[in-house]
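For this view, one protein chain was removed and the others were kept in their places.
Up next, chain A:
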């Protein structure tokens, strides 16, 4: 098997822009173009352009597509209307999280499942295996799409210049087919930055033209290309979980504080779905013996907590950092951490993070760190 990294349709463009590239889940992706802090601020205040072509698209079609998805995923996909999208998860039989997903309903019997790059093959294999007995087709569409995101408060104005689609009528977590810069695209009002914005699923051969058109339309209002580094600090400030950090196969959605995505009251398949029994037990456990809670930590000092660092109180380990970074918006280091429920209340005194042997003081806060003004 070749270990050469996969390249997106925009690879040559990234290199011409001087991007620092990084390996991400087997893909060579832009980490940053110049300063990741400037890119972060551009998305918060103006607009940023991302290549997300490494994400894994899987199409599910057929008369029983929705029954298959209700069986395979923890969400109630039956209630997703055409043109809408839903954040959900796929779990193992034991309730462990295989991946978090966005499912778009593109038509009456057509859905697109978007998986994280690092889990795309796992999700594809699971959906194929779970499709047995359903009159539905699972199609690997990872190579069929490039994905470009334009995120930030200026993004509606920028995209309006390039499309006739009714963006004002497009709600958050909705998607509709249209054209952008003269080529067909699925235009979705989704993102991973905490800002308003759009994700554009396109044919790879159209990616470069659309990227350039967006760059041109957005330059006057401050749009700049952005890499994965600022995407991570943006999602961290917005309190959004990242697979491999806040979500793993060792945790159920209830352990991750995301039990609300699990729907036991499904109408299809007599309510049965993969992981149901384990998840019912996990839900009960969460009621009677609260698991570690996901909290925010804000540094008083300037040293940055990283994933895996211990959260401490009175010299005792009470939790673990799952993600940490300096927050450009707050101007201080922040972290997401799993903390014992007894110490998880915002304002809990005396909490620190062990940063290479020193216990640095941190304030416990509720997530998210940042919420945009609507």
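Note that in this section a residue touches a chain if its C-beta (ideal position, glycine included) is under 8 Å from a C-beta of that chain, and two chains touch if they have at least 3 such contacts; residues count from 1.
The rule we apply is simple: contacts and distances are computed from a predicted model.
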| task | Report the protein name recorded by UniProt for the chain absent from the figure; options are "Glycine cleavage system H protein", "Succinate dehydrogenase / fumarate reductase cytochrome b subunit", "Type-4 uracil-DNA glycosylase" or "Sugar ABC transporter permease". | result | "Glycine cleavage system H protein"
| note | Missing-chain contact, candidates A:43, A:101, A:311 or A:325, resolves to A:325
| note | By the document's definition of touch, the residue of A:212, A:272 or A:302 touching the omitted chain is A:302
| task | Using the touch definition up top, pick the residue from A:61, A:151, A:190 or A:233 that touches the left-out chain. | result | A:233
| remark: Which of A:32, A:189 or A:293 touches the missing chain? It is A:32
| remark: Hidden partner sits against chain A at residues 20, 31-32, 35-37, 229, 233, 302-304, 306, 325-326, 333, 356
